Each structure stands twice: as structure tokens, then as C-alpha cells.
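Note that one protein chain of the assembly has been removed; the remaining protein chains are unaltered in position.
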Amino acid sequence: MARILSYRQALSEAFRQEMERDPTIIMLGEDIAGGKGAPGDQDAWGGDMGITKGLIGRFGEARVIDTPISESAFIGAAVGAATCGLRPVVELMFVDFMGVCFDQIFNQAAKFRYMFGGKARTPVVIRTQIGAGYRAAAQHSQCLYPLFTHIPGLKCVVPSTPYDAKGLFMTAVRDDDPVVFFEHKLLYDKAKGDVPEAPYTIPFGEAAIVRDGKDVTIVALARMVHFAQDVATDLAKEGIDVEIVDPRTISPLDEETILDSVAKTGRLVVVDEAYPRCGMAADIASLVAEHAFDDLKAPIRKVTPPHTPVPFAPELEDAFIPSRARIADAVRSVMRA
Amino acid sequence: MARILSYRQALSEAFRQEMERDPTIIMLGEDIAGGKGAPGDQDAWGGDMGITKGLIGRFGEARVIDTPISESAFIGAAVGAATCGLRPVVELMFVDFMGVCFDQIFNQAAKFRYMFGGKARTPVVIRTQIGAGYRAAAQHSQCLYPLFTHIPGLKCVVPSTPYDAKGLFMTAVRDDDPVVFFEHKLLYDKAKGDVPEAPYTIPFGEAAIVRDGKDVTIVALARMVHFAQDVATDLAKEGIDVEIVDPRTISPLDEETILDSVAKTGRLVVVDEAYPRCGMAADIASLVAEHAFDDLKAPIRKVTPPHTPVPFAPELEDAFIPSRARIADAVRSVMRA
Amino acid sequence: MTTGLQLSRDKLLEAYRRMATIRVFEETVHDLFESGALPGFVHLYAGEEASAVGVCSHLDDDDRIISTHRGHGHCIAKGCEVVGMMKELFGSSEGTCRGKGGSMHIADMGKGMMGANAIVGGGPPLACGAALAAKTLGTGKVAVAFTGDGGSNQGTTFESLNFAAIFKLPVVFVFENNGYAETTASSWSVACGDIVKRAPAFGMPGVQVDGFDFFAVHDAAAEAVQRARTGGGPTLIEVKLGRFFGHHEGDNQSYRGKGEVEALRRDHDCLHRFRKRVGDAKLLGGGELDAVDAEVKALVERAVAEARTAPRPAADQLLTDVYVSY
Partner (left out) sequence: MTTGLQLSRDKLLEAYRRMATIRVFEETVHDLFESGALPGFVHLYAGEEASAVGVCSHLDDDDRIISTHRGHGHCIAKGCEVVGMMKELFGSSEGTCRGKGGSMHIADMGKGMMGANAIVGGGPPLACGAALAAKTLGTGKVAVAFTGDGGSNQGTTFESLNFAAIFKLPVVFVFENNGYAETTASSWSVACGDIVKRAPAFGMPGVQVDGFDFFAVHDAAAEAVQRARTGGGPTLIEVKLGRFFGHHEGDNQSYRGKGEVEALRRDHDCLHRFRKRVGDAKLLGGGELDAVDAEVKALVERAVAEARTAPRPAADQLLTDVYVSY
């Protein structure tokens, strides 16, 4: 019988189950419990979005640690602790804040193993919120995962469903490398789906074929997977049979599944909510242009936001985010080519 | 008569001439003069690589400002000052250090104009060193310009010759938007060429066709332009006629020149020293796969380092950097296809 | 130096007007948000008015301030126009930032307001820059960085204190310690207890003031601003105060003490205190202050009415204002 959870619930369950399993897992972040030092309730928030609610009650202050607003210090501390026997899961509240602490992520965590000749292990998970649509404007709405994907030594996970969120988190926390785990803020409540209660893992580097189809491949991540599904349903009525590939992890990237899909369909549309320049859409498009060129029957189409910051006004923000209409047009255009 | 300068000399001349022209230009950075507060010589270093030597003598302490090791503070100060009537040129000694100060660049400088509805102007230039080959290992050898190119609101300049370095710097400092100016540390002394003494500017968004050819287009940046030239000379002997396009600025990117070149040659090899994932090679390859697909006679080839940090040992570092041999092989492979 | 109680009647009335405007603006925004009329993240400044106004009463349009995510009060104190601000919160193309910034990025360079800033600790380096420009250009202008207690722990903030001190920049660092960063108590997160105790570590004078008292803030700021203007370098001011609302709209505030907010509103309302001080000193009469209240209420009501029907941004606005030229 299906057990329907939201993305939020799936994540909360994953956190709890993993912390129960492994006492070396600790959580750190700003207000992940809430009320530290304050006269009122502890666990007042359970995180900015309530995703870590209840953990402090279960695991105590030594394992669920509220931090000051000092991202370099506490993310760096998580990284350092990871080299000393803990498996920290640290929250960077919004990925937009990476600019105050990126060094600890990309020059320290990512490079230890290589710089030290394979003699270090840094099992840290950095959880962070991504995405537009919250009317939170330029400094709270970015995706930015291409910046992390660029960096050798990091693994990047971008789940689109509750099932994937739970399974990929469990893999992330058991992984021995630094993992950045990107949660789309608009999926927490809106994405719902079947989630087994028992713990399970989903291997990194294995894309999901979200929909089988023979005419066009859409590669999409996070919220865009859902948009792509809506579009595919619509286009089926026009006789266009869309295959949807969700890479789920973008570093490592399951190149094979993408290339196989394009080999089958001969057409590729990459849909991504991150900025276009040096972004994921470009990354995947270039992969296919290099390795599946002879399979292509039409130009590759990228559907991304424009090269602009995220605007505040709702109508502008909605126009910024790749729309179902733009995705559908792109698919139609490669069918015509 | 040719006036041969090194990249270093061309830059130093550009700095001096521009500071003479415009009293609102100031320079900031760590040890850009040197000896601040110390008992010995002022201008002891003139910058880590000596590029800013002599400026403090000419323009004084009020305009040539040594800073403490507080990149967020002094780069942020340059950004703030840019909105208040100055044109600061600030040095981030190595681009690898961006992780301690990226917020001031990508969330502040880059976004002011947009967030404030067009009512801000932030004419700041951030100069920084890039590139491997100095035996400086993982934290001093990266390119990282794809991270900046990803961000709407920034302009990114990557000169490959002394002529371009001078002309593009002059454009950068007169530009009203935030510009990140990437100087390849291995070019300072090794790149030499004709540089007019009189000030001149090179427009942003105009690629240089470094070599005319009809068989294959190589797009390359910075040090890789020189490698590409060597390869082209060699391949000419094999009867392969290579065209080389140097975008010079990667944001804005001169898409037209690249697409026109591919329209002519039908073959594209992108050579880049930055990491491969979500990098410039992917960016340019995807541009062509989308907009010049029908012109392509062969798969696009990217020649980049592997997805690894930069190693220390000289033989490993040399293997990390795209070599002339690898570039030549890529060109031959697209000729065969 | 003129103390707050020596200010002219006009200046006192203007200070009250700005404080009252902030209060009414924020109470109104609170209601609008609850009713669903406003989108996004909104952080209200109600309760903290004496700080922004006490500081900004020493500044003119060419002095610069930089604010935080909790920026409405600093805007109004610095003279930003209320109707445009309300339109901005509604995302209208007639808003202060043409609808592109919203509450967390509201700015008005023309008024010397360099922006709310949604990055905690984003502001202090920028304020150093404004001060550096003033110093380099010899304008005699000063800059003020408003930061919270939470923001006082950000590395960018610490760096800026040291940076400003070694260059003797004309900048004032105002730390508005309202006791909380989101849910986290400042008494815990600031290791040395009081932010003001950090001043010696950065080689600058520091002072702690009662932020519910306009006059206390005014006088401390007078000294700091004058020090900055006359080449004496930076000052750290810790303003102790409290917010009347949650961290942002939607916050249930369960981390606060029982009755804490009620006590704040009852015993520590800066508007009441101001009324009492000027009344006791017979500087202004209750009637004139009531008139200001009415005027302010009407202004904010008009702002809402106009904002509700103000023009929306056209689709092509998405692509403009990224660069001056590209």
C-alpha cells in the first residue's frame, strides 16, 4: 500500500532514521532546532523551513547543534570534524549564502583527499535550499549548483521527489566524500509521493528515467522534472512521445543513461532552473554534442532562465523560471527540425 | 615600428595611463605596493607578481592602497566605493581565494543594478591571477572563471596577449559595470607582443580571430590560445587549416564570431584550462550545439583538464594542463569524423 | 554638539514623524502580509524605530547608510519616500526599485540608502567602501552600517571593523542588538556577552545605548558621526532594543519568554518614551504629536491604496537593468 509523504516529510524521516542508525552523525546549522539561549521553547523552529523539527528532542544538544551566523566557522567545523571521525550534516540555510563560506567547501573539503595523496576522508553532507518561486528575490532564490558541480572533489545531489530525497540523503550521509545536497524550496510541500518506511539508499550516478518515450529526451532536475512531466502529458495529446531523464546526482553524472536515451530518441531538450552560462544545461548539452553527435536528428535546445538575477515582482519571477509553455515550445521545435 | 612588451609590462602601462587619466581610479589589494607600516622600503613588492610596482610612487598612498588580509572587507569596500563615485581596481591576489569573499562579488556587486531597479552603477574592476603551471598546487592554480561567468551582472575578461591585456583593461576600468579581469600567471613574462604606447580600448564581446583557417575552429582562452597557435602551425604541415577564435571576454561572449567560424569550418574543438564540468568548454560547445548544429560536420570536441584538483608534482601538473598533443589529437579526430 | 533635548522643535517633530511613520508602516505591512496581499519574506522593524531615526537624524542625503534584511525602518529614517516603498513591497514597477528588489533589497541611492541586504554581514564591507570614497574624495561625508546581533558574528563584519579602524574611515557601525537572530539569543551567540566589548579588539571607541530612547541613541550617534566627519575614524555603537513582531512574518515566536512582547510594547515603546521626554521637558505638546500621528496614518493609508493599484512591471522588465551595457 502506498505511503504518501511530502518531500519535507521524507527528508525528516531520513534524518531521523540515519541519526538513529549511526551515532557519529551530527547536525549543525542556524536555528535547526531554535531558541538556543532564549527564554522560550527549544526546537522553536526546527530549521528555517521546519525540516529538522523534532531532532533535538530525540538526539539532544550534543548532536543537533544550533550555530551562530558564522557560516565559514560552522561549515568549516563540520568539514574538520568529518576528518576526525564524525559524519556531520551541516545546513547552509540558502545556497545563496555560499559566498561567505565557499572556501571551506571548495578549497578545503573538496581537495583534502587529493592534496593529501588519498590519505584523508571527509564524509560531510552540506544541505542547502535552492530555487526561485518564493518571492524572495535576488539573494534567496538562486540554484547555483553549477558552481559546486564545477569543483572536482564535491558530489552534488539534486532530488526531485520524496522517494529520491530520502534515498539519496541516506546515500549521502553514508558516503565517504563531501556531498552537497540541494533541496528545492518549492518542493518541500508540493512534491508528494510514495516513500517506503524502511531505510533505503539510491546509488549516486544513476539517473532515473521518469518517463519512457521515443521521440524526444528531456533532461531535467528538481522542480523542472515536474514541469517536464506536465509538458510530456500535454504533448502526448499532440502525438509527441517524450522521455524524461532526471540525473538526480549531477556530480557524478550518469552520462550513460543520458546518452542512451538520446541514442534512442535522437532529440534533446535540457531544462534547468539554474542560470544559463556555464550551467547544467550547457554541461549536459555539451556532453551529448561530444558523445552522441551522430545520434542527433536536431539541434539541442536548452530551456533556462535568462542571464539575469532573480526579480522580486511575482510576474517577473514567474517569467524568469522556465515555464511549461517554453519547455513545450522547445520540444516542438526539435520535433520540427 | 613594433614596440614589444610583455603582458606584465602592458598591464603596468595600462594601470599607469588610466590612473593618470582619471583621478577617481584607486587601486587596492594585499601588498600591491608593499611595506605598509614596515621599517624598510615602501613599494617593496609592487604586488605579489610585481605588476603594480611603481604606482604608489606616482599616485600616492591615497590612491594605491595596501590592505590587510581581509578580502571580504577590502573587495566589499571597493564595491561600495564604486557606488559612491570612485572607480576602484581591486586585486584578489589569486582567484583561488574567491571563496572567502565571493558574496561581495556575486551577491552584492553583480546584483545591485538589478535589485535596485537600474538605479545603481558599480564600476569596479576585480583583477585576479589564474592558471596552473607554477607548481603551486591545488589552492593556487585554478582558473575558476566559469564560476564568475555563471553569474548575471558580472563581466569576465580573459586576455591572452599583451595587446589585449592593455586594451581590455582600459575598457574594463572605463566600464560602468563590475568587471572581473583574469590574468594568467604564466603569461606575465612569457607572452610578448606589439603594444601601442597610446591608450586604446578593445570593446567587450568582440572575439579575436587569431588565425584564419577553413577546416576546424579552435576556441581557446588565455594560455591555451598560445598552445592552439603552436598546434595550428604543426597541423598546417599535415594539411589541416585551423582557425583560432579567442573570445577575450567570456561575459559578454561574442557568440556571433564563434558561430560564424563554425559555419565556415563545420568543426569545433574547444580548448580550456578550467575544470570541465559546467565550464567554459561546455558553455561554448553547447552554444554551438544549439545554434550551429546544422553547420557541424563532426562531433564537438572539448579539451580540458580532467575532473581533478591541480596536483603539485610537475609531471602530474603538466599532464593536468591540456597539452599541445591532446589538442592536436582532438583536431585530427574531428577531421576524421 | 547639540544633544537630542536641545534640538529645535522642527527637528524634534521630524524625528517623531519618522519614528511614527516607521511604526505605522510596519503595523500596516504586518496586516497586509497576514491578509495575503504581500508576498515574500518580510522582516519588520517595529519597536526599533529610535535606533534608525536617532542615528539618521545626523545624516543628510549624501551620507550613506547600509541596512539589513530588516530594512524598512532604515529607509524611512533616511528619508526614503513611503509611497514608493509600499509600491516596492507590492512589486509594482513604480516601486523604489521598480519592483525588482522587494522588501529585502529596498534601496534608494538618491537618498544615500545603499540598500537592505538579504545577506547577513553583507553590509559592513560596503559601508567601508562608502566611507573610503568619502575619505578619498574629501567630501566630508560619512557612512553608517546597521547590523544585527546575529550579523555581528559574521566574518565580513569583523573584517570590516578592523579595516575601518586601520584606515580611520569615516564610518559608524551600529549594532542593533534586539536579543535574537531568528530564534537564537544574542546573549548566547556573542561570546563576550555585549557586542560593545568587541570595540577595543578593533581599536575603536565603543558605546552601548538604550535603543528605546531616541535621545540616548541620538547623543551617542552625534558623537560618533562627528568623530567620523572630523577624521577621528570609526565608532562601534551597540543599541539594545527589541522587536515587536517575529523574526519575519509567519514566525510563531515560541522561543521568546512568556509576556516578553507584551512587556516590550507596554514598557519599552520608543514612541511613548519620546512623548514623555518631550512632554516632561515641555518641548512639544501632545496635540502636535497627535497631529503627526494622524498625518502619518493618512500617508501610509494612501501608500497602500496607491500600491494596490499601481502598475505592474511589463514582461520585458525581466531583462533590463542587469548591466549598464552588455
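Should a chain be cited, it is by its letter among A, B and C, assigned in written order, with residues numbered from 1 in that chain.
Throughout what follows, a residue touches a chain if its C-beta (ideal position, glycine included) is under 8 Å from a C-beta of that chain, and two chains touch if they have at least 3 such contacts.
Bear in mind that the values here come from a model prediction, so they are computed numbers and not experimental data.
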Kindly name the visible chains that come into contact with the excluded chain.
A, B, C
Per the touch definition above, residue among A:8, A:53 or A:155 touching the missing chain:
A:155
The one of C:25, C:45 or C:158 in touch with the missing chain is C:158
If the hidden chain were put back, which of B:52, B:139, B:171 or B:265 would touch it?
B:139
Kindly note down the residues of chain A that lie in touch with the hidden chain.
24, 26, 62-63, 65, 67-68, 70, 72-86, 88, 100, 103-104, 107-108, 111-121, 152-153, 155, 175-177, 205, 252
In the whole complex, what residues of chain C lie against the chain that is missing from view?
153-159, 161-162, 165-166, 188-193, 197-198, 200-204
Hidden partner chain, residues of chain B it touches:
30-31, 34-42, 44-45, 48, 66, 68-73, 96-97, 99-100, 134-140, 306-309, 311-316, 319-320
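Everything that follows uses one rule, which is that only the chains that are shown with their structure count from here on.
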Quick one: report the Å distance separating chain A from chain B, using the average Cα coordinate of each chain.
31
Once you find the CA centre of chain A and the CA centre of chain C, what distance in Å lies between them?
36
Which parts of chain B, given as residue numbers and ranges, touch two or more other chains?
72, 100, 103-104, 107, 111, 114-115, 152-153
Sites on chain C at which at least two other chains make contact:
97, 99-101, 105, 117, 119, 122, 155-156, 322
